[in-house]
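A protein chain is absent from this complex, but the other protein chains hold their places.
Residue numbering begins at 1 within each chain, and the chains themselves are lettered A and B in the order written.
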Amino acid sequence: MNGNGVKITAEVISLRIPADPRFLRVARMAASSVGSLVGLALDDLEDLKIGVGEVVTSLLELGNGNELTLEFQLVDLGVELFAYVELDGPSEIDEERAALGLQILDVVADEHQFSLDTGRAAIWFRRSVDTLADVDES
Amino acid sequence: MSMSPEDQALLERFQSLRSLAADERRAESEAIVNEHAWLAERCARRFGRRGEPTDDLLQVGSIGLIKAVERFDASHGVPFAAFATPTILGELRRYFRDSTWSLKVPRRAKDLHVRIPAATERLSQSLGRSPTPDELAAELDETVEHVLEGLEAGSSYRTISLDRPAPGASGPGMDVAAEDDDLLRNQQRLELARLLERLGERERRIVYLRFFEDLTQSEIAELVGTSQVHVSRLLRGALRQMSRAAADDSLNPAG
Partner (left out) sequence: MPPDASGFEIIASTDDGMVRVAGEVDAATADQIADAVAEVLDTRLEVVLDLSQVTYMDSSGLRALILCRQAAEGRSARFEIGSTSPEVARLLEITGLAETLLGGPSVRPDALGEPG
């Protein structure tokens, strides 16, 4: 492993959480655990947790009571999250919070993408290790 | 992963670096850095509020870009930008992590979650980066699960103790000598060194220690004999100066 590539290892960890902010913590802890499987250091894990927290918070707002699905995928020295929620009506968004959340995600994630289809909102992001100096192959 | 012809051509330029003479190699890698300055700027833009990124962030981003060009291995067949972005972001994130600071680190009972910060600090110094949970677990003689629980139990991932006694002569965590053996890296560092010459002696030393020796601001503060706060301010000022010097140079290239 060398941190250059983003080869997908085909392992997916899936989590469905009820639409309640009390479960944000569960999502964050899952993120920590998943991240520790691919060699992320503590700083990376912290950022991964923050990213997952922001994604889930935004989807909770949009989803208006619908269950969320989180799919963690292990990639080469990183983690990708794909999360989505069904939309079945208008949602109440705090725009300033959403803007802050987006900016935070912009910093903690290497790449992210939103998609808004009719009936579904989804957010994807990837985070890999920050410090590659130590992960050269021998 | 499918790659555009441009990505492929860039990989080939990286491959060809090996076979070039030293000054051609330097010119070519500088060219690659300059062509990707937009990437460093785009990464720097993610931080702070809207508007132009600050000079110090642009400079940190550039340093990240230079490191990415140094470290990129074209034989893995991945586009350069995909590798460079996390490298540049990593440099920027480290810059923020290192320069923020908390007041009043709490004292707690001697549970696992209290032993973790000290162990983290020890390992960070010897590894030159933050440790993985596995490494922490080995250091503390605990299971990884316990370590993760201990982290969740409410300790900060990194504590900066104001009244911790000064550690012994702090050396850099990373082995810079090995990197210096690489002529390519030396040449790129000469560019930064040229900009460093514009700085005062103290600022120059601090920038060198921070980006070439990868010391934390606290370690630099001890070496230089001042506070971490002052190092942070000096660093920002120095980076701003270097940014302006680099911008002036591009408008008025030497001979």
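Here is the rule we go by: a residue touches a chain if its C-beta (ideal position, glycine included) is under 8 Å from a C-beta of that chain, and two chains touch if they have at least 3 such contacts.
Keep in mind it's a predicted model, so treat the numbers as computed, not measured.
Taking the complete complex into account, B:Ser232 is the one of B:Ser29, B:Thr87, B:Thr132 or B:Ser232 that touches the chain left out. In the complete assembly, the contact with the undisplayed chain comes from B:Arg97, out of B:Arg42, B:Arg97 or B:Arg240. Touch with the hidden chain on the side of chain A covers residues 20-22, 24-25, 28, 46, 49-50, 53-54, 57, 60, 94, 96-98, 100-101, 103-104, 107. Mapped onto chain B, the interface with the missing chain covers residues 47-49, 96-97, 99-106, 153-160, 162, 227, 229-230, 232-233.
In this text, only the chains that are shown with their structure count from here on.
Put simply, the C-alpha centre of chain A and that of chain B have 24 angstrom between them.
By the touch rule above, chain A contacts chain B in their complex via residues 2-6, 29, 32-33, 36, 39-47, 78, 103, 106-108, 110-111, 128-134. Note for the complex: chain B touches chain A at residues 1, 46-47, 71-73, 76-78, 82-83, 85-87, 89-90, 93-94, 97, 120, 127-134, 136, 144, 148, 151-152, 157-158, 174.
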